[in-house]
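Removed: one protein chain of the complex. Kept in place: all other protein chains.
After this line comes subunit A, so read on.
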Amino acid sequence: MTGPVCIEIQNVSKKYKSAQENSLTDVSLNIAMSDIFGLLGPNGAGKTTLISILCGIIPQSSGTINFYHENQPVSGQERKSRIGFVPQEYAFYQELTPRQNLDYFGAMYNLAKIDLETRREHLLEILGLSKFADKKVGSFSGGMKRRVNLAIGIIHEPDILFLDEPTVGVDVQSRNAIIRYLREINSTGTTIIYTSHHMSEAEEFCKHIALIDHGRVIAKGDLTALRNEHEVSNLQSLFIKLTGEEYRD
C-alpha cells in the first residue's frame, strides 16, 4: 500500500443460488488510490465475480465493500460516476460506429455534450480509431473492438477503472497501445483493477496483485515482495507454485 485506500473489501463472500459452493469466500483486500492492482487466478477462480460485485452488477452474499474518494466514503450514483468498467465481452453496439457508441455511453455517464465531444475525439485519436470513427464497429478487427471497449469504459475519466481481461485475443500492437494508454491514465491518478491470464503482461504492468483460487485470496501484496517470499523468479512461477499445474475448467 502506497497511498490512501480507495477500495476496502472486507470478508466478502458470494454464493450463487444454483451453486453448491461459494464462488468467493472471505475475500478481504485494500486497494490504494492510483495503484495498478492485478486480480490473478486460474479459470473459475472468482476474479470476474469479484469485479462484478465491485462494479455493482451483482450483490455479494456477505461482507462489506467501501469506496473512498479523498478519504471520504462514496456510494450510490456518485460511486457509479467515479468508476469505469471494461468487460471481457464486446459490450457495445456493433451496428453503430465508435463515435455513436461513445456518444451514447458518454451521455449515460452524465457527460455534457461539449465535454463528451472533446473527450470522444481525444480517445479516438489516442487509441488509433480516428480513421474508423464513422465505420460500423461490426466490421472491425478484434484489436480495434478491444480499443472501442476500452474507450467506452474511460470516456468519463473515471477515478477507478475495472478491466476484465482487456487484452485477450488481440495482436501485439493493439495490446501495446492499450497497456501504454492505461499506464498514461494511471500516471494521472486513475486507479486500475485488472484481471488477465497473461502473466508476463501482468508482471510488467501491475504494482500489486492478489492471487485468487477457489474463491479465496491465496496471496496478496507487492509483486517483488511476493516473489522474494516464495523464492520464485517471476509471476508465472509464483502462479504455478501457488495454484498447481492441474487443469482448471
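The definition used in the following text is that a residue touches a chain if its C-beta (ideal position, glycine included) is under 8 Å from a C-beta of that chain, and two chains touch if they have at least 3 such contacts; residues count from 1.
Quick note on the criterion: contacts and distances are computed from a predicted model.
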Can you pick, from "Heme exporter protein C", "TonB-dependent receptor", "Mono/diheme cytochrome c family protein" or "ABC-2 type transport system permease protein", the UniProt protein name of the chain not displayed? "ABC-2 type transport system permease protein"
In the complete assembly, which of A:95, A:171 or A:204 touches the absent chain? A:95
Given the contact definition stated above, which residue among A:87, A:166 or A:215 touches the chain not shown here? A:87
Selected residue (touches chain absent from view) among A:5, A:58 or A:179: A:58
Subunit A residues touching the chain left out here are 55-58, 77-78, 80-81, 83, 85, 87, 89-96, 100, 103-110, 112-113, 136, 152
